[in-house]
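Note that this complex is displayed minus one protein chain, with the remaining chains in position.
A, B, C, D and E are the chain letters, set down in written order, and residue numbers restart from 1 in every chain.
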C-alpha cells in the first residue's frame, strides 16, 4: 500500500552550506513522523494541532536541534 | 515465555550508508520499547495511540534523533 | 504567499563571540518555529501563552541549549 | 534498611559488544530509578503504569538512548 | 523599554573551576528565560510555580545539564 519511506534524502549527511544542513535536519525529522504514521490523511489532520500548540512547536524545535547537531558535526560545521 | 530481545540488530553500529544507519536507529528505538513491554498484544494496542498523537510522534522523532547521533558518530558520518 | 524562511542567518555557524553565538542559537530556535508555523498572526497569538508558562519557558531554554552546543562546538568554544 | 545500590554494574563502561553495551544502558537507566525509589514494592506497582503508557515507553527509550551514547563512545563504538 | 539582556556573562565560556562553570550554566539557563519573558514582574510570579513543581524542577535540571556539558567541553573538563 504505502511505498517505503526514504529516511535520509540523497542518502548523505553532507551538504554544501549550513542552510542546506538545517533544511536536511527539518526533513529528516519529518520523515521519522512519516514512517511512524504512514497515512498521509492522518498526518494532514494532525498538522493544525501541532502548528497551533506552542508546546509542540517547541518540541519540534528540539528534535530539529538534535538532528542538526549530527549533520553539523558530519560537515565539520562548514568551517 | 518471552524470548530474549536482541537489542542491537547484527550486534553492530556500523552500516553501509546513512539510510541504513537511520533504519537502524528506528529499529533500536523500537527494540527498547519491546524489551520494556514484551507483550506484543499490548504493544499492538498502543500503536494507534501514539501514531495519532502529534506529541508522541514528535517524541519518537526525538528518540530516533538521539540514537542516530550515536550511529552516525560510529560510522564517522559516512564521510 | 509566505516567502521561504532563511533558517541559518548569514548561512554560517561561525560568530565572533560567545554572546553572538548565543544570540544565533536563540534565532535559529525561533526560525524553526517560524517555518513550522508560517502564519505570523498565529505565532503572535501563541507568544503570551508560552511567555507566561514556566514549563514552556524551561522547554525553550532546552532547545536553545541544544542549538548553542552545536554553535559552540563549531566555534571551538571561542577559546 | 536498603543496601546501597551499585549504579554501574562491574564498575565499567567497557563491554565486549554493542549488544552488551545496550544491555548495560538499560540496566544503568533502571538503577537510577532504583536508587531514587528504593522501595521494591512501589517500583513493582509502577511497572504496569509505564509499561502500558506509550508516552512513558517513549520516554524510557530516550533515557536509554542517552546512556547508550555514552557507553558507545566509551567503547569507541566497537569499531 | 527593556534593555538588551546579556546572554553570556563576561562573554566567555571559560571559567577557572568546575564550580564556576556550573554557576555559569545556571545563569545562562536563566538568561534565556529572561530574554523570552523580559517582564520581571511576570517572572517573579512564575518563580513559586516552578520552584514547587517537582516536574519543573527536574526539567530545569535537564537544561542546566545541557548547558554545563557545553561549558565543561569548552574548559577541557578542567582536567
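Criterion: a residue touches a chain if its C-beta (ideal position, glycine included) is under 8 Å from a C-beta of that chain, and two chains touch if they have at least 3 such contacts.
Keep in mind it's a predicted model, so treat the numbers as computed, not measured.
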_Visible contact partners (per top-of-document touch definition) of the missing chain_ = D, E
_Tell me which stretches of chain D touch the chain missing from the display._
6-8, 11-14, 28-29, 32-33, 35-37, 42, 46, 49-50, 53, 55-56, 59-60, 62-63, 66-67, 69-70, 73-74
*asked:* For chain E, which positions touch the chain that isn't shown here?
replied: 17-19, 21-23, 26, 50-52, 54-55, 57-62, 64-66, 68-69, 72-73, 77-79
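Following the convention adopted for this analysis, only the chains that are shown with their structure count from here on.
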*How many steps does it take, at the fewest, to get from chain A to chain E if each step moves to a chain that touches the one before?*
2
_Intercentroid distance (Cα basis), chain C paired with chain A, Å_ = 16
*Taking each residue of chain B in turn, which ones touch at least two of the other chains?*
50, 55, 59-60, 62, 66, 69, 73
*What pattern do the touching chains form: line, ring, star, complete or other?*
line
*Which chains touch which?*
A-B, A-C, B-D, C-E
